[in-house]
Structure formats: C-alpha cells, structure tokens
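A protein chain is absent from this complex, but the other protein chains hold their places.
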Amino acid sequence: MADDKMSRRDFLLYAMGGWAAIGAAGVLYAMYKTWEPLPEVKAQATTKFDLSKVKPGQLKVVSWRGKPVFVLHKTPDMKKCEDRTVAGEYTVVLGICTHLGCIPNWEADKKIWHCPCHGGEYDACGRNIFGPPPRPLDIPPFKLEGKTIIIGEEGPEYKKLMEKA
Amino acid sequence: MEKKGGLLEWLDKRLAVNALWRIMMSEYYLPKNINFLWSFGVLTMLVFAILVISGIFLLMYYKPDAKLAFDSVNKTIMMDVAFGWVFRHTHAVAASIMFLVLYIHMARGLYYGSYKAPREVVWITGFLLFVLMSATAFTGYLLPWGQMSYWAAQTITTLFEKIPFIGPDLVIWIRGNYIVADATLTRFFALHVVFLPLLLIFVTAVHLYAVRIVGSNNEDGIPMTKEEKKVKGIPFWPVFMAKEYFVMSVFLLFFFYLVFFNYNFAMDPINFQPADYLQTPMHIYPEWYFLAYYEVLRGFFFSQNLGLIAFVASMFIILFMPWLDRSPIVSGKHRPLYKIAFWIFIFDFIFLTILGKLPPTGLYAWLGLAGSIVFFLFFAALPIISKIEKSQVEKAGR
Partner (left out) sequence: MKELKILAVIVVLVLIGYWGIEPLAHSIMHKHIEEAIKKYNLPDFKFSDLDPIPSGLQGNPQAGKEAVKTFCISCHSVKKEGINAPMPPQAAAQSFGVVPPDLSNIGGILDEKYLFNFLKNPQKATENPKFAMPALGLSDQQAIDIVAYLKSIAKKNMSGKEVVEEGCVRCHSIKYQKIQALSPPDTMKKYLGKVPPDLSVIYKAKGEEYLHAFINKPQAILPGTGMPRVGLDKEAQEKAIAYLEEIADPHKEQRTKVGIIVLAYLLVMVGLTYAWKRKIWKNLH
C-alpha cells in the first residue's frame, strides 16, 4: 500500500470510516440535545416580582431558575452604593456566596449578610467585606417595568449598572 | 494487532488480548458456503445494542410510577425532550424487529440443522436468549402504562393462576397486588432495565463463545477440517465482517425506514389511551411476535387446560430439536422430507401469527385448532423422518 497514489482500497476504507463517523456525530448530537432543559424549565427562565411588596428595611427572597434572589429594600442607615442599587432604593443580588456557593443569611441587626459556610460577610449592597469571598454578590440580569422587576432579562438599567461596575 | 510495545502488548501480557482476538475474530474461520442468513447473529447483536442505547436515553426521563408513567412517555419523551421521539420510536421498533431478526436467525438454524451435535449448547443458549428476550419485551411493554400495556400484563399474569395449587397466590405475588398495579409496574421496570439485560448479555457471551468453539455450520452441514479451514475458510475478521457491514447497512436502511415512516405496527394505537383497570379495550392482543403462541393457547378452544399446556409446550418444544431430530444428515438442503416439513412449519407459524390477532370465533377458532395441531405435528414427525433418513443413509452407505 505504499503506492504514491492512494489505493482504491485505502480510499474506500477512509470513506467508509469517515461516513460512519458522520453518522456517529449525528447520533451524538441528538443525544446531546436530549439533555437540554425541557421547555417547561426554559419557560421559568424569567421571574416577575413586584418591588413595592418589599417594605423599607425588609428582605424578600425570590426564586429565579431555582436560585434565591435577595431583594432588600434599603433604608438610609444602610451602606450606600450608586453602582449597585436598583430602582433607587433596592439591592437585588443573587443569594449565592461567591466563595463556594452557600446561601448567606441576612443579619438584620448588623445589616450584613453572613455566610454560614466559611464566615464570609457582605454589606447591605452585597459587597464582600470580610472572609474568603473573592467578589461581591452577583447582580442577576433584570429589567424594570415600573415597580415590577423581571429577573432573567437584560434591560437598560441592568446594562447601565454593568457599565459602571 | 501484533504491534510490539505499547498498550496492546502491555494488555496482552496481562489479559492475553491477542489470543482472545485471534480466537474470537481473526482466526475464527467461517466456511465460504454460508449465505447472508449467517449474518443474522450479528444483526441481533446490532439490534440489541440499539435497544440498550435508545433505552438508556428513555430511562433518563421515564418515570416508573403508575401515576406518572403514561405522561412521562407520551408527553415528556414524545413531545418535550428534544429528539425524545426518535429514541422512543427507535426503541419500540427495535424491540419488534428484534423478534423478526431472531425468528430468521432461528429458522436458519432449523433449516440447516445448526442445532445438531456438536452445536447443542449453542442451540440451548440460543433458546435461553429467546426466552429472556421475550421476558424483556413483555416487561417492557407494560412500562408506557397504556391500555394495551395494562391488559396484556393483566391477562398474561392471569395465566399463572391456572397452575395447580400455587397459581392464585403466585399471581398475587407476581403482581404485588390483586390486580396489575403500581407495584407490578415498578418491579417489571427493574426486571426490564437491569436484571434481564444483564442476563441477556451474559448468555450472549456464552452463546458466542460456544459458536467459536464448535465453529459455524454451513449450507451443506459438512464441517471443515482444521487444514481446510486455513485454506478454504474465511477469517471472521476482517473478511467476513466486510460482508457484515454491507448486510448491516441494508438492515439499518430498512430499520430506520420503519422508525421514521412506518412505526405504527410497533406502537399500538390502543396504547395511546392511559391504563384503565375498570375498562378492557374492545380488542386486545399481544405484540405480533407472541401471536403464534397466543393462538396455540386459544386454539384448543374446547379445553382451557389443554390450551394452556399446549401454549407452554409450543414455546419450549423447540429447545428439544437436537433430540427430536436424530437424522445423520445435518443440513435441510440435503433432506427432501425434512425440507417439506420445515416449510409446512414456517407457513403454519405465519398462519398462526395472523390468526392470533383475529377474534377467536366461528371459522377462525377451527382454523386456529388446525394450525395448532400442525404446529405440533412438525415436531412429532421429526423422529419418523429421522428413522427414514437413517435407513436411507445406511442403504446408500453399503
């Protein structure tokens, strides 16, 4: 088979093997697709929430894609942060510790979030102020429609925040 | 394969993979005078692989719970999961086609006398595979929890009631309830997805190993000597496999035509109605591959007990082929009498299959009886045919 021209035999073998590989790729693609989230899961991709339901000083936890989102109605005595405030007076952050993914607890008296796992702490803006967390709590994509927040969609307010950050 | 050094040599030292490869593949010689019917063994393995793979993907969304099963199949898998319907159609059609391939595989053995010495173990393990495959198909058929699923399981499990003394208690034990219910579904699920496939794989290995030891039969039923093998035989790998690829491709073309364009025969319309233990559908019947045995069950319509005995006998009698047929001539190709009996048997089997789906009334009932009797006559005739042929051979030998 060391001819300078590829023999018909080799060519056939490669053609057959290559064609089989294409078939296998097709099957793998179908298998890959079956693992994607089902339509009803994708339908939960956004969560609507009425911000005015949260009284000043109060914290509400909203579930978005199965994850907790903290909505805190800030009061003047709390830490201020233009670049992390939503609709003027709310902190809206993903309630998942940026260290290793535990859910921090709100300590109303100290006005901080305290993570039970390794003692990380975040201020009322969601900025990490103590412990192992490497960065502030993430802000989920959101869109504002009046006092209603749609979590999971990127609105202009969200984009503005991201530019500032 | 024989490359020096590297992973293969390392493995060879520890697992003798080269020897294994030679025995199973490259130095397993097949006679040249075998036709594509000898490809059906490999085809069953192909279908089995398709069943396992498609089954695994069904398993990822299927829910073995009487309340959830129907919707998990008909809604989640068929409608919501991307390409879920491909896997379901493939699995259902493969289960059905498995039996077509198996029946051809078995008929090949019957015609060419492949069950005769020294291939008894091949035949027995093959028969075991048939029984296991039937059990797998039967348990799997309950899983979608449709009306046909439910009533097939209900009636077939009821058959066990007729066993003397222990019958009634046995049925309840099998079902885990007084009727087919959630408990039945979940245990059938366990059997279908774990226990039976494991057994199938194990018995297949023995079956294959046995074929390798005694060698393939051929059209003429005359074995090759060791010397002939090297000269006249064709090695399984890569030569015989080259033909196998072609046969497989043609088979897959046919198979996927069914999967995409003609799947109704494997997915009964009645099964798109959820199981209802208070209402039996107007017509119930087993899947096509059990129809012939089912017809034998109904064929002796005047006596339920006789029907039941005949039913069990019809499934197991084929196991005794090597001992019923004692003729010194192996292949049906050289046995005119046997050939006639064989074809009568094949047509009778098809006849019974067709009758099995029709209502057992009037003329059909009598035809069923006639067909059932012919079915057993084939086996009854074997010792006689053997005797005639033996004396012919002896005469010719003198």
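By letter and in written order, the chains are A and B; residue numbering begins at 1 in each of them.
The rule is simple: a contact is a pair of C-beta atoms (placed from the backbone, for glycine too) under 8 Å apart; a residue touches a chain by one contact, two chains touch by 3 or more.
Fair warning: this is a prediction, and the values are worked out from it, not measured in the lab.
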Q | Per the touch definition above, residue among B:F256, B:F320 or B:F376 touching the missing chain | A | B:F256
Q: Can you work out which residue in B:K63, B:K162 or B:K243 touches the chain that's missing from view?
A: B:K243
Q.
Touching the hidden chain in the complete assembly: which of B:P269, B:P336 or B:P383 does that?
A. B:P269
(Q) If the hidden chain were put back, which residues of chain B would touch it? (A) 32, 35-37, 71, 74-75, 78-79, 85-86, 100, 104, 234, 238-239, 242-243, 245-246, 248-250, 252-253, 256-257, 259-261, 264-265, 269-270, 272-274, 282-283, 288, 291, 346, 350, 353-354, 357-359
Q: Considering the whole complex rather than only what is displayed, give the residues of chain A touching the chain that is not shown.
A: 8-9, 12-13, 15-16, 19-20, 22-23, 26
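By definition in this document, only the chains that are shown with their structure count from here on.
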Q | Between chain A and chain B, centroid-to-centroid distance (C-alpha), Å | A | 51
Q) Any idea which chain A residues touch chain B in the complex? A) 16, 30-31, 33-36, 38-40
Q. Which residues of chain B touch chain A in the complex?
A. 57, 60-61, 76, 80-84, 86-87, 245
